[in-house]
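Inspection log for the structure reproduced underneath, given as structure tokens.
Here the complex is missing a single protein chain, while all its other protein chains stay put.
After this line comes subunit A, so read on.
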Amino acid sequence: SYLISFSFQQRIEIHKLRQGDNLILGFSIGGGIDQDPTQNPFSEDKTDKGIYVTRVTQGGPAEVAGLQIGDKIMQVNGWDMTMVTHDQARKRLTKRNEEVVRLLVTRQSLQKAVQQSMMS
């Protein structure tokens, strides 16, 4: 027997929450092509300069939608997020005229895989 670890992609739809003048999503991002990839605690490959979810606020829209800490965001509303700077990523997530963002995320999830294989 051997362990299987694989990543799978998930589509997550977040409805932004209005707080005063801002629309917030309820999570924090880190990473980008202008950042230092070796400091990323969530990436498997330390040269990966993608955008990662570093924090998810409790009860916020992201958590409700199923986003988890450590997810790597691949696309936002169709825009690629694997080769963007940190600021570009932030801008794409916080467009004022969008109320819903659809993210394509990928997640290293060993637990899930083992659980699923055990259950089936």
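Brief remarks on what is shown
Just so we're on the same page, contacts are C-beta pairs under 8 Å (C-beta built on N, C-alpha and C of every residue); 3 or more make two chains touch, one makes a residue touch a chain; residues count from 1.
Note that contacts and distances are computed from a predicted model.
Chain not shown in the complex: UniProt lists it as "VNG2A protein", one of "Ribosomal protein L14", "Aminotransferase class V domain-containing protein", "glutathione transferase" or "VNG2A protein".
Residue A:Asp36 is the one among A:Glu13, A:Asp36, A:Asp80 or A:Glu99 that touches the chain missing from this view.
Touching residues on subunit A toward the chain that is not drawn are 24-25, 27-30, 34-36, 39-40, 54-55, 57, 86, 90, 93-94.
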